[in-house]
Every structure is written in C-alpha cells, then in structure tokens.
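Next up is a structure, given as structure tokens.
Removed: one protein chain of the complex. Kept in place: all other protein chains.
Should a chain be cited, it is by its letter among A, B and C, assigned in written order, with residues numbered from 1 in that chain.
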Amino acid sequence: MMTAERPTVVQKTAARTKVLQRQGAAVALVLMVAVSWLVFPRFGSIDNMRDLALQGAFLVVIALGMTFVIITGGIDLSVGSVYALGGVLAAWGSQYGFLVALVLPLVVCGLIGLVNGLLIARTNMAPFIVTLASLLFARGLLLVITDEGATTYQIPADSAFVELGRGTVSGFGYPIFIAAVLCVVGGAVLNRTGFGQNVFATGGAEQSAILMGVPIARTKVLVYTMSGTLAGLAGALTAAYLQSGVTVIGVGLELDAIAVVVIGGTLLTGGMGTVLGTVIGVGLIKVIQNVINQIGTLDSNYQSVVSGVFLLIVVVLQRILRR
Amino acid sequence: MTRTATAATRTAARTRWLQDNGVYVAVGVLLLFNVLFTANFLTVGNFTTQLVQAAPVLIVALGMALVIGTEGVDLSVGAVMAMAAAIIPLYLGAGPFMAIVMALVVGVLAGAFNGFLVARVGIQPIVATLALLVGGRGLALVIADGQLVQLHDPAFLALGTDSVAGVPISVLIAGLLALVVAALMNRTTFGRQVVAVGGNRKAATLAGLPVNRVLIGVYALSGALAAVAGVLATSRLGASDPADMGLLMELSAITAVVVGGTPLTGGKVRVLGTVFGVVLMQLVRATLIKHNLPDSIAQMIQAAIIIAAVYVARERR
Amino acid sequence: MPTDPVIEVAGVTKTFAGVRALSEVDFTLHRGEVHALVGENGAGKSTLIKVLTGIHTPDSGRVGRNGRISTIYQEVNLVPLMSVSANLFLGREPRTRFGLIDRARRDAEAAEILKGYGITADVRAPLGTLAVGEQQMVALARAVAADADVVIMDEPTSSLEPREVETLLGVVDRLHEAGIAIIYVSHRMDELYRICDTVTVLRDGRNVHSGPLADLPRIELVSLMLGRSVNEIRKHGTTAFGEGHHAGAQPVLEAVGLTSRPRIDGVSVSIRPGEVVGLAGLLGSGRTETAKAIIGALPLDGGTVLVAGQPVPHSVKGSTRAGISMLAEDRKTEGIIPNLSVRENIVLAALPRLSRFGITSRARQDRIVDTFVTRLRIKVSSPEQKVAELSGGNQQKVLLARWLCTEPKILLLDEPTRGIDVGAKAEVQALIDELAREGLAVLLISSELDELLDGADRLVVLRDGTVAGELEGDQLTREHVLAAIAAEVRDDADSDGSD
Partner (left out) sequence: TARETEQTTTNGGPAASAAADQSAGPGCARGTTGYPQVDLKGAVVGFSQSEKEANPFRTAETQSIRDEAAKRGAELLYTNAQSDLNKQISDIKSLIDRGAKLLIVAPLNSDGLQPAFDAAKAKQVPVVTIDRKVTSKPCTDYLTFIGSDFVEQGKRAAEQMIKATGGTGKVAILLGASGNNVTVDRTKGFKDGIAGTPGLTVVAEQTGEFDRSKGQAVMEQLIQSNPDITAVYAENDEMGVGAVTALKAAGKQPGKDVKVVSIDGTRTAVQLIADGSYNAVIESNPRFGPLAFDTLEKFGKGDEIPNTIVISDDEYDSANAAQKLANAY
C-alpha cells in the first residue's frame, strides 16, 4: 500500500501542480527543440547534437554540484574560477601522468569547496559572500600558478589524459558519459540516501532540521566540497578536451550554472529541486545558444539581447505553468 | 525582567558592538596602515581620488542595499549603468539635462521591469535580474551600435570634473543620495515597509502592506540609482562606453553592502554601514594598487579582507 | 511510583542578551511519570526544554540525562517542502538491500502509522499542504516512533481541535503504560489534570513549585503560576467572557457565497457591530480559509464581501482600508516580522495613519506602543527588543496589538488564544469582550469549544468548506455544536471526556 485510500481534491491539485512544476522546463525544452528542428535544418544534424551534448556535459557537471548547494538554500559563486583553476592544475599535473592530472584538481578544488563549506556552516556567513571571496581567491591562485597568466600548460597530445576529454563512443565524447553517470549517481544520492534527505531538510527549514537532529553543518560542508570538486572535475575534463590549461575560461560561468539550476525548477530559497531539472536547464541554455548561432546573421550585440529575452521567456513560462 | 551584568553578558555586548561597528573599525585600521606605510597618502588629492572613485559604487550600493533589504538582489545594475551610458550621446544634442533625464528614465523603467517580474510574476530576484544582466548590456550595445562614443559637451563633462567648494560634484551627489536613502529608511513608512517585506513577506501581505508596490519601488529606485551612477561615471570618463561601463558592478555593490553589515537574508538595511562598506573596498583596492602588488596576490588579499570583514559583522546564532 | 530519575537538572541558569530566561532551576523527571511543566508566557518552559534536549547550553548548572529524549517543539518543527513520509522518517529511513532509501516501504509504513493518528492524507504530498493540526500530529507520530525513554511535548495541543486532542491524550496514555516518561507543557488545565502525575511550576525563570499534581487544587496552581493570591483569581470562571453583547441591527460585515475551490464553497457569514460570531468546525473544515477569503488574502472563485453595505475590493489592502483586520493563525510565518522590534511590529499596519506625507512620527508610535504594551501586559525588556526574542504568547499579544491599533471595525481572530497562558488568555478573552462592547464586530475562530461557547453570541459551523449550520441562544451548547460539526462522524458523540 503506497497511499492513503482517499486522496482529496486538494491533494490531487497539489499532485497536478507538482507534475507541471517538474515539467515546466521540460515543456519549454521540447518546444524549443521542436521549433528549432523545423526552422533550422542543420539543428538536428548528428554532428550538431554531438557538439550540443558535449558542450552541455561540462556545464552539467558544474551545475550538478550547484544543484545540491542551492537545495540547501546556499549558492556557490566560486565555481567559474574553481573550474578554470581545475583546468590549469590538470594541465600542469599531466606532466606527471594521468593520475596526478586527474586527482590534483579534484583535491585542490575540493579543498576550496571544503573551506567554503566550513566558513558557511561554522560561522553563519552568507554563502553568497563567502563564495564570492573564493571566486577571487581561486582566480588569484590560478594567476600565481601561471606566472600572472603568462604560462599556459600544455597537455602532451599522446597523454592518456587527453583521451578522457577527447575520446568518443560512436562520436559522442567521453565527458558526456561521465556527466551522465554523475547525474544518475547524483540523483540517487539526492533522493535515496540519508545525506540527500539532509540536503532537502537543511534547505527546507534549517531551524526545524536542527531540532529534528539533522547534521546541518556536516551537510553544508559536504555540499560545498562536492560543488568545488565537481567544478574542478569539469575543469580537468575541459583541459583534457582543450589539451591545455587555458587560463581565461570560466569567467561568469557561475551565473550560467545558477541559471540552469533555477530554470530546472530548483528553488533558489532551498528545500526543493531535482537533478533531472538541472539537466533540462542545461539543455535549454545550450539549445538557445545553438539556435542563436543557427540564425547566423545576428549582430554580435543582438546575441546577448536575444539570450536575455530567451532566459526571460523560459522563466516566465515556467512560472506561469507553475500556477 | 532580570538584567544582570555578568561576564558573559559583557562579552556578548562587546562582540555585539564589534558586530555592529566592525566595518568602521576596519576602515580605521586600513586608513592607519596607509598613513603609516603608503607614500603620499595624506594628501587632499589622494582623498579626493578615493572619494571620486567610490562615488558611483556608493550610489549603486545604496539602491542595492534597499533591494537586499527586501530579501532580493539586483544583478542588473551594471547593465543598467551601461544602458544609461549608451543613452547619453543620443540625447546630448538636446542638452545635458535632457540626456540625463532620459538616462534616468531608462534606469527607472529597467528597474521597474525587474520589480514587476519579482513582485507580480513571482520570479526569484536573482534570475529575474539575471535576464537584464545578460540582455541589458546587449541592448546598450545595440543602442550605441557597439561603439564607444567620445563626448564633448562641456556642461556634461563638468559633472565629472568640477567641484563645488573643493568637493567634486559626483561626491556631493553621492553623499546627498546617502542622506536621502538614510532618511527614507529611518523616517518614512516606505522604509519600514521595505524591511517588513524583507523580514516576512507573507506577514507583510496579511498586514495590508502594499507589498508589490514596495518591491517595484525598490527595484525602480535601484535602477534609477544605477542610472545616476552610469551618468556620473560616463561624464568622468568623458566617453560613453557601453561595453565596459559598470562591468561586474553588481558584485562590487553587493560586497560593499554585505561588508557594511546588511544581511543578504533581508529585513535590515544599514545605510551608514553601506557607505563605509564602499569606502572599505575602495581603500582595499587603492592600497593594493599603490603597493604595486601583482593581480594574483591582490585578488587573494581582497578575498581575505572580504571574509574577515563579514566574519566580524556576521549574525550570530 | 518508580523513583529512578531519567532527567536531573540542578541549578540551571540561562541568559539571552541580558534577559534571564532560567534562573537556578532544579528539575527532576522520574522514569514512567507524566510531568506537567506550567507557567505564564515567557516563564521559561520552552527554554528549559531546549536546555534539557541540548539545543541550548546553560550558562551554569548541571544537566544529567539518562536515556534517549524525543521532543515535539512548540512551533511545528518539520520541513514543509518535504513529503509527509520523509518528515516522519527523516534520519531513520527504511533501506533497501543496497543501502538506499526504500521509498515504497517508507510511504507504506508512514501511511500505516499516521492512520493510527487519524490522518489519511497522501503521505507523499509535501507536509506544508497539511493543516497545522495535522502537521502537529505528524510531529507527534515522529516523536513517538523514535522509541525514546523520554518524550517531551511543548504545547502539543495548542493547534488541535477536541477530537485530535483525544487522539493525542490517548497516545500519551499509551506511552505512559509503556513506562515512558513524559514532560507535558500546556496551558490547558483540563488536560493537565487528566494525564499528569506531577507538576513543576515556573515563574520568571524560577522553579516555584514541584510536586504531585492531584493534591494541588486547580486554583492554587493558577495562583502559583501567576504569583497572585487565590482570592484574586477566584473571581474568574473557565473563560473570562462576560454575558452576551448588545449588537447593532444592521450587519457591518456581510460575506456572501465565498467560494475558493477546492477549500471553501459558498460560505456566507454576517456580523453586526458589537457581535462576536464564532466559526466552528473540524480541522480542515475551512475556517482559516473563510477568514482569509474575507480579508482578501485568498483568490476567490466567487462571492462578495460587503462592509456597511458597500462592496469591498478583494485585496488585503482594500479590506484593511474598509476596516477589516485579521489576526493570522500561524504567527511564525504569517504574523511576526522577526527581525523588527516590538514597536515596529505593533505599529506596522497602522503606520500610514501615524505618518504625515509618508514621514513617520516617532512620538506617536511610542505613545501607542506604550498604551498597548501596558494594556495587554506584553512582557518585553523594552519596546526596542526584537520580537523574535519574545516567548510565543507575548508574540501573540504583539500581533493583537498590531491589529487593535489600526482601530478596525471588524476583527477576524484566528485562534487568538493559541499558545498563550491562562492569565493572558483571560486577558485576551476579556479584551474581545470589551472590544465587542465598544461596537467592534468580531469573528472568532477557535479550536477550544469552551472558548467559542462562552465567547460567541452566535456560531457558524463549517463542514468540508460549506456552512453546516448556525447556532444561536439556547442552541449554544456542547452537544448541539458537536452534533453540527461532526454530523457524519460516528465516534464523536462519545468523546466528551475532557470537561
């Protein structure tokens, strides 16, 4: 027996609203894809799809961590810098072999996340400001490592690490599969483990959660560590893909990550959200970018106007569906 | 009610004092450091420079403080500055007054639009204003056809270069606006409604407060103030530069507000704290430049100072 | 009676920013006893509980625990966005073979458990969609299911109506029989005398009495709590309501056919000046919704609200302007603005009236705040104290003051005495009486039948979002009301054990 015998009208309405809430972004995505397919013949080409998926994969990895953070009612502005730092560390580490290239960024970026988490959980400082500071810090660290950006570390083309970013399965890059696996695991962690329940409880009602015995501090520390680690991983994958530790990437990426998470239906105030929604959010943003490119003749200045308008339409649409 | 002056309460009072006044202490410490260790710091010219550079940030931060007071945030301020900058050359032909009025109108409209999205449509502030952050600068570039425009109207340029009784006009305007916002927060119903909406929106609604009007008003004010900052910064630069005007201003303003002791959770606005938050961040930047630190170290030091300042001012559980 | 102590506290002092909430408190809880903890609002009951459970660390004193404690806190402390079953099992979810949460089993077990508490809601729905009372039952179920040695209940019945109170008291009996010790905080005397063995009375943060409850006459208990003589108190009855009121002839408020699907359907209520109309009904019958519909806080599918014959625009602002005020049921989320001071909270709604051209006048605010702090005996260190630091009952009084200083014509009171102590309750009830006598029209929603019967001149009974009947004059008896409330519910007829 899964439910009480007689769901009331209230409950049925609530259930229906929930379905729409969940699928608001999905509906928007399906519409966008369908229209793009019809209007732009090249949109649906397999090459374009592969590229879309690959570009989306890096963002998905970052946004996955951000989803957890946002569900606890927090925010992580440092992911863009940490992502760039992760890439530089991976490229630097690649001269010492595959393992160093992969582990070093995860550890360092995880540490930055850990410090974020500790500061937020233990001192009651606003996540926005703590992670804003680490945004600066990570960028500074990156500049130190690269001699004020003068050095770009290259990854030897024959290094096994490059394969991680460049390898494909029937044309689809490894990062796509890595992101997919992470999402499945992330979804399971969020919905099917005690830690996941704690994440929801922390963001839903922190005071109550404390009284219910939820380890708030530990949960927060964990989600920020996770977010840092995942941003580092995305950076490492990007470095492998680009074959170098590019220093200028990731600027403003935190806003993209936040936007996709929120578009995916996760409440910025915490307590509610899904991994699938985030994936759909990434899909939407990437399709919008892709469509702007398909239009082709668009003046570069109009491109951001169109992106802004699209973003607006999606959030308004979602909001209306939610009512 | 029993009141006791135990050691515990005295410590509590002391931390409370530091929490409330941390930003002033920090400004004092930094000033002292500079007086001791920075060449040519104690000059009128230098202080004028710091104030002039801080003025646009302060004006934006004042609006941001109000928005944050309602438990919101306005990411679009930099883009609004760019829009204001782009508007100016279009109307400068009709005189500087006309150009400034049009820039302000655009700022108010942009802000009211944000407010409408937040209040009426019910979109979360970060996302609602993110749309304008992305699109607004694009719009500014479209208006200006992407180009930086050199300005030559002497009356308009005077706004950025002239002084009254030795005080630069932009500093006067910023100071005046700070006073106005302080009065607004402390002496008017609107001010009280702002913190009430930020403190508990549901309760404010049930108390019959004009919640939507307050929200739209606050965002419109933020837009207007951003436009004022855009106008002043443009006249100082002597050029309309929509591509770079106000870039990352949203983060500077938010940092200053929070460092000044206004919590991001809303329900409280500290105007004087915001002023000092802006001054603190300005001094930090100036100190780092004057000591010729490389960008890498400068960024890390800024991070550390932000953390330290907010750590002191944090709300204890 | 077993004497083995499970909780032993000695000389505990706890201070908040200069306010001494507990002062040298000794307290002992023995295995298997049901121990009443009573005191005025702000006496320190909740604080003591938080010290016992380790949420607060005392400034000085010793806390000894000898067993697992499980607590139901005063304000519902669950996570509204999470499902009912997730709330119930948070921290001890059933697992599958792979160590993952077994959601199917969790939901099934939750539904099974909650049925025992009379809740048949969808356990997968967010907890927030349940009525406050239902949420309280979930909290109870959660606390009990944790199989603890001590269960602490801080005003568990304040948001329950009679039938659910019975369920709860039944649960307490069951726990008692199982040898579990219970600390029970309540302002409702009947309940205390029914279930408690011993009592501890707190006054101004001090333990002024501990001992067996049965030996202590009710009036003496009240006198201990209030610190006033027995004679002084003897004047009052169960409630502080006086005789009926002299109502005007023409209704000042007419709500006609209020419909907001799916909550309420065609509810009509009218109130004359000087009249107190009670709204009775089970939990979830739509009383709160009716009040919210009148004040304009609920989107309407149909119906109109008239004040003095004039239609009122359907918005909180419009209604407020027309002279309607509402004291919300859930003071935490819909009432107080936690970070503002007591003064700012009180004048919030009346501020425009106290201002000229939008500029506020501090002197006028202080005058009005002083008046109400004194009149309602609000316990504050200063009007500038943050309202969040007040005890629950005092917060309630602050909210009442907020509405009274708008000088309304019509006052909608949703559970006005919820969670406030006997002294304050009497004051509030006397106040309602007085206000009605001054010509105010009052709509009174209460889960306490006595309060409704004594306080209201007329009762409108709701069932499933529709008006099930109106009772007046001779019909205002317990039997009539229960019959009207629960016409279809069989087991209600014999639940009258609490008086």
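Odds and ends about this structure:
Just so it is clear, contacts are C-beta pairs under 8 Å (C-beta built on N, C-alpha and C of every residue); 3 or more make two chains touch, one makes a residue touch a chain.
Note that the structure is predicted; figures quoted are calculated from it, not measured.
Shown chains touched by the undisplayed chain in the intact complex: A, B. Checked against the hidden chain, the listed residues A:N48, A:N191 or A:Q207 yield one contact partner: A:N48. When the whole complex is considered, the residue among B:Q19, B:Q147, B:N212 or B:T265 that touches the unshown chain is B:Q147.
Here the missing chain is touched by one residue of A:T193, A:Q207 or A:N293, and it is A:N293. Against the chain not displayed here, subunit B makes contact via residues 38-41, 43, 45-46, 49, 52-53, 141, 146-148, 150, 161, 233, 236-239, 241-245, 247, 285-286, 289-290, 292, 295-296. Where subunit A meets the chain that is not shown, the touching residues are 42, 45, 47-48, 51, 55, 58, 142-143, 146, 148-150, 152, 154, 166, 238, 241-249, 251, 289-290, 293-294, 296-297, 300-301, 303-304.
Here is the rule we go by: only the chains that are shown with their structure count from here on.
Viewed as a contact network, the protein chains are fully connected, with every chain touching every other.
Residue positions of subunit A with contacts to 2 or more other chains are 267. Those residues of subunit C that touch subunit A in the complex are listed here as 55, 71, 73, 76-82, 86, 90-91, 93, 99-101, 103-104, 107-108, 111-112, 114-115, 119-126, 129, 142, 261-263.
Residues of subunit A touching subunit B in their complex: 119, 123-126, 128-130, 132-137, 139-144, 148, 255, 258-259, 262-263, 267-269, 299-309, 311-312, 315-316, 319. If you check the complex, the residues on subunit A that touch subunit C are 1-11, 13-15, 188, 191-194, 196-197, 200-201, 204-205, 207-214, 267, 271-272.
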